[in-house]
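Incomplete set of chains, arranged as in the complex.
Chains: A, B and C, in written order; residue numbering restarts at 1 for each.
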Amino acid sequence: MSKTDKTDLQIVDLLMEDGRMPAAEIARRVGGISERVVRYRIKRMVSDGLIKISAIANPKKFGRSVIADVVIEVEAGKINEVAQNLAEYENISYVAFSIGENDVSIQVVARNTQEVYRFVTEVVGKIAGVRKTATSIVPEVLKDVYQWKIPESAIVAETEDSE
Amino acid sequence: MSKTDKTDLQIVDLLMEDGRMPAAEIARRVGGISERVVRYRIKRMVSDGLIKISAIANPKKFGRSVIADVVIEVEAGKINEVAQNLAEYENISYVAFSIGENDVSIQVVARNTQEVYRFVTEVVGKIAGVRKTATSIVPEVLKDVYQWKIPESAIVAETEDSE
Amino acid sequence: MSKTDKTDLQIVDLLMEDGRMPAAEIARRVGGISERVVRYRIKRMVSDGLIKISAIANPKKFGRSVIADVVIEVEAGKINEVAQNLAEYENISYVAFSIGENDVSIQVVARNTQEVYRFVTEVVGKIAGVRKTATSIVPEVLKDVYQWKIPESAIVAETEDSE
């Protein structure tokens, strides 16, 4: 069974800096570990689902300078269907369920506030099962979810992943 | 000046699948493009900030099985300071400003709902300038922000990144 | 007509400690009262509905570690029916009417937050007459309704039980 240790965390930290950093460089910067071991550990962490190494596109660089959070109230029994449907849209970057008054939360990326408005009222609002939407513009994201660093206290906890 | 084209998008798509895919394999799968060009294009897109290649850790695999969204009302004039402060916490994975009634939105990852509650009331609630918090548990994320794919319509828009 | 006095309160206090405490022990601890009188008084208080002696199961010990409060808005004229319906579910531990904006309040016990979410959206939300639900997770109960102690000031009031 896979376990993580401090060395894994050091490797992940370097891969958060540059996901394509060569194993040789990682081995050198971590120290006391061979390039082969680095390769093996990365492979294991990826295959065990501990980490994912991925390109992350920056919407602002592709003309999508406005980000909006939208909370959506959905008819009972249509929530899964609506959420799956929303996940397909190319200008929706986030879809999650939420316990509280609203059923589904999404993040929309758009060229400007007019496009947000049109998309929310003309597209999201017309999906069968959507009852109500509430939109807030997000002027700036200071820390994004893919920037979460594994806390040291989590190393030992790694095998208990069931709530 | 850097421009993106359909080839860039194909490269990014492959890097979203596997951020460490060798340039040779990318070249082969895209077709009609050399390994050197792939390397050059990746380097350019990263240095221009169009994309970032990074390891993304999965909190659930590190014992953080509960995710919560928290909206925070902050005293005027303390918003930047509070947001910077929040971004430092290792169990906060997202910090953003929000136009509307609440000033700052965060995402918390925790071992269980008791830990969410204690963190929000004992830590977040005590930061100077925080007036009020509202928490919702997120039982499932269907699509995460780093999964946003660059739409084809965005290729031509790439040079107009100012709102 | 039955009346309660200080002795009754002492008996009830001991029965809140241990509902199966033998009458002999109660008689000894209260003092100046026979075992027979203790038995008679308990019987009378139970038959008059002043108290109920019951086993109370602890949901956390049966894998139900998450408790949630859900307020439910119900279509006029379906409230009684919906409430009766909800009371039948084995993972609903509390059903009450509420004067205000919401018609029915329930408490749900579940294995985890995902189960709460699924139960509220897929089961409660689909009951005919349910219009809207709002859920809050309850991380800890400090004092539960069955721990209410009869105040001394209530002894004389015992015969005026009609509002």
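The rule is simple: contacts are C-beta pairs under 8 Å (C-beta built on N, C-alpha and C of every residue); 3 or more make two chains touch, one makes a residue touch a chain.
This one's a predicted model, so the numbers in the text were calculated from it and none came from an experiment.
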With 3 chains placed, the number the full structure-file assembly comprises: 8
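In the analysis below, only the chains that are shown with their structure count from here on.
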Chain centre separation (chain A, chain B; CA means) in Å: 6
Dist(centroid_CA(chain A), centroid_CA(chain C)) in Å evaluates to 43
Touching at least 2 other chains, the residues of chain A are 97, 99-100, 163
Taking the complex as given, what residues does chain B use to touch chain C? 65-66, 112-114, 116-118, 137, 139-140
Can you name the residues of chain A that touch chain B in the complex? 4, 12, 15-20, 42, 48-66, 69, 83-84, 87, 90-100, 102, 105, 107, 109, 111-112, 136-151, 154-155, 157-158, 160-163
Report the residues of chain C in contact with chain A in the complex, numbered from low to high. 68, 112-114, 116-117, 120-122, 124-126, 130, 132-137
